[in-house]
Every structure is written in structure tokens, then in C-alpha cells.
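The complex is shown incomplete by one protein chain, all other protein chains being positioned as in the whole.
Labels run A and B following the written order; every chain starts at residue 1.
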Amino acid sequence: MQSLLTIQGPETALFWFLAPLAVLAAIGMLLVKKAVHSALLLAWVMITLAIFYIAQDALFLGIVQVVVYTGAVMMLFLFILMLVGVDSSDSLTETITGLRPIAITAAVGFGGLMVSLLGHATLGREPIGLDIANQSGNVQGLAELLFSKYVWPFEVVSALLITAALGAMVLAHHQRTNPRPTQREQAVNRFRSGSLAGAAGLPGPGVFARHNAVDVPALLPDGTPAPSSISATLKARGDVIDSSQFQLDNVDTTVVEEK
Amino acid sequence: MADQNESNTVQPHISNDVDITSVAYEKVDQPGAKSLWAQLQGFWVTFITMFKKVNTVQYPEVKEPTAERFHGRHQLNRHPDGLEKCIGCELCAWACPADAIYVEGADNTPDNQMSPGERYGKVYQINYLRCVFCGLCIEACPTRALTMTNEYELADSTRAKLIFEKDDLLGPLRAGMLPPPHPMYPGMTDTNYYNGDVKEAHPSQEIK
Partner (left out) sequence: MKNAQLLLDDPGWIITLKAVIVFAVCVVLTIMSVWGERRLVARMQMRVGPNRVGKFGLIQALADGVKLALKEDLIPAAADKVVFVIAPIISATTAFMAFAVMPLTGPVTFFGEKTVMQLTDIPVGVLYVLATASVGVYGIVLAGWSSGSTYPLLGGLRSSAQVISYEIAMGLSLVSVFIYSGSMSTSSIVQAQQETWWYGLVLFPSFVIYAISMVGETNRAPFDLAEAEGELVGGFHTEYSSLKFALFFLAEYVNIIAVSALATTLFLGGYHAFPGLGFTEQWLGGWFTLIWFFIKVLFFFFIFVWLRGTLPRLRYDQFMQFGWKVLIPVSLLWILVVATLRVISTTSQSRPVTFGFAGVVVLIVLGISTAFDNSKKKRDSVVHPTAAEPNFAVPSLPSEITTINVSNQGGDRG
């Protein structure tokens, strides 16, 4: 708290302007109903954090936070959300039993880990100050640490991530058990299996010149209506017109002389 | 028609003479992708086109003449003495595939002689919202009264304005023509008119 108050000028103003927004967004993330809104608020929190990093002279970290987390990780989240749950009625009920205690345990465990890490890094240590850390430039200083002292953990983490990605691919990959039919085989099958009408593609809707609306079934060469010419959506809605009036038997074909 | 329930599909005629699954077929070589150089040549095409003369005509300011036999607005022609050629026979209206022409004929009387002979077109309308400019009316016209001009600027703001009346369609009065109604050329019959014997109006035709 002491150090916060000593920072003067624009940085303080920036902090007191953005920090409440970030906290609000973080709380909102938990409370909003739609998953996409939640993801958006999380992205906003990440961007605010990045601004704080930049304000504290950790330029590289701030920018990378945006590129990696906001730009890539959150975007993938959004991607999945949109692909899977476009429906606005996202289910809020628990589908897997016992998820709540697991989640609470994980959260507490993660929090404890963070606290212990931060304590390990700060308690009983004197900060050496930015000037020494950034002596040869912020990026160069980070690079030196990453590629010398922390190169082993760095590589281990990357190996872990690659393993995870490969594992996800292996789990999600669907192996074909039979060879994919070629176009020729598909064509042969169409002609060999029952209906010639299907072989040439389904008929379009509309009854020749008498009625060409999409909700009127087409007539087959023998004069019967073809239900397959109507879109399944229209059928499901019950929007198909009774086609019996268009059948050849019922059509009045007598010619009336005009006087 | 007997069994309508199952006749939605046409049953294939399955012939066992030929097993089509075992018919030999050759793989056709697809042209495939062009070489990189051939693809780059496309860039040269668009680049060099930039320096070519453009095809655009600055239309309202520059009006290029149409083809000589372009089908444009119709014109009702006159005989050289000013009488109308149209005899109100309605053949053009009957020939019209788009039903765009409306004609009402009427009898010529000695004090209201609009065309040589017995009849003239009293009402003559062409609806340019329907007209397809096929020219069948021109072919149908027995007196060469109806021809087409090269005029193509036929746009307007209301539907009514695009129904052209007889006044809009009649050709202009040229030198030697007298505005009808006026009597026929002295001593000439409608056959003489048809044969082109009348070259210009006679002074006696003029109604004072």
C-alpha cells in the first residue's frame, strides 16, 4: 500500500480508473448468464492487466499477455463456445455429478499454490528494482533469464503443452474403419439401390406450370406428387400445401370456349 | 395411378446383362495446376490491361450510334402528303407476343380523312412496359405504317407515361406534307397511295 501511494501522476490515475473496471468485469464474468459475455469480460480483464504491466515498465509481458492470452487463448475459447453453444439458452445445470467439490478443491489448491509462490518470491527478499532488472533493456533482460537460468523449466513447459495438444488430437481423432467410397462407387450405389428417382438427384418443388411455390411438391412423370421435393424444414413446420388438388386426376382439363 | 401410395419413386430397370461395377474405365488425366510461371503471366495480363484503352462510353455526354437495325421506339409513318399510313387493321396488336399494342380503328369520312381508304387508326397505344422489341408488329403491318427507330432512351418515372399514345408515335410532318385530316390527292385511290404514286401534297388538299 505504501508503494502504491508513492507513485504519483498519470500512473495513479490510470490505476484508479482501470482497477475498478477490471474488478467489476471479473465479478461480472462470474455472474453473467451467457458464456460469450463471460468470455468477453475475461478478455477485458486480461487487457486491463496488460495495461498495468505496461504501466509498470514490463512492456514485453504486457504485449505478450495480449497476443497470447487475449488474442490466442481467449479467441479459441470463443471459437469453441460459438461452435458448440450458439444457442442463447446455455445450460446452467450440473451434468456431471460431483463437479462442484472438485472445482472447489481445484480452486483452493490453485489459490494456495499462487500464495505460496508469491510468498516464496517476495517474503524475506529485497526487490532489486527495475533499473537493475531492465539494465540491458526489458526484452533482453527477460531473454537472458529465459534462455539461461530458466531454460530447463521453459523447455519442460513447452514439451508439456505439445504433449497436451497431441493428446487432444489423438483423443479427438476419428479413425475410419472402412475405406472412403470413391465418387464412382457412390454413383454406382445410387443407381443400384432401389430408386432411380433418387439417382438423378431429388426433384425440385413446384408443379410444372400450375404452381411453382416451394411448398408445393413436384409431380413425378406418372402424375403423383413427390414429397422428397419439399424441404425438410417446411415439412417440420407443417407448411406444406395439400397437393391433392394438383394431381392429374383432380385437375379439370376440359377446354372452355371463350365467347 | 393404381397404387399411388408407393409410386412416389420410379423403380429402376435392373438389368443383369452388364454388371456396371465391373465395367472398365480409364482414369482421365486432369489438367492440374499450371506452373508457377504460367500463373505469374496472369499478373502481366492485368498489369498491361491498365494501359489499354478503356471500353467505357461516358453515356449521357457521349452517345454512340446504335447498330443500324437496332430495335428502338416505334414510329407511325405518313404518306408523302401527310396522311397516316395506319389503317387500323390491328394486325400489329394480334402479332404482338407481349400484348403491348392496343388499336381501335374508325371509318374515314369525307370531312375527317385521316388516311387513304376506308379506315384509320383512331386509338393507337404501345405499352413500353410490356414491349419486348421483337419487331413482329413491324413484320405484320400491311401498309408499312409501323416501323422502328433507333431511339432507346425509354425510361420514365410513372407507368402511365410509358404508354405511348398515337401523338407520341406519329412521325413528324416533313416538307410537302399537310397535317391530316385533309382529302386524298385528287384523282388518286388508296392503291395509288400504296404503290407510291403520291409524291407530295396537292394545293387543293389544304383545308382553309
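By our rule, a residue touches a chain if its C-beta (ideal position, glycine included) is under 8 Å from a C-beta of that chain, and two chains touch if they have at least 3 such contacts.
Remember, predicted model here, so these are calculated numbers, not experimental data.
Within the entire complex, contacts from the absent chain reach the displayed chains A, B. Across A:L31, A:L83 or A:A213, the residue that sits in touch with the chain not pictured is A:L83. Contact with the chain that does not appear here is found for just one residue of B:V54, B:A67 or B:A155, B:V54.
Contact between chain A and the unshown chain involves residues 34, 36-37, 40, 43, 47, 59-60, 63-64, 66-67, 70-72, 75, 78-79, 82-83, 86, 137-139. Seen from chain B, the chain kept out of the figure touches residues 17-18, 22-27, 42-43, 45-47, 49-50, 52-56, 58.
Assume only the chains that are shown with their structure count from here on.
Once the centre of each chain is set as its mean CA position, chain A and chain B turn out to be 59 Å apart.
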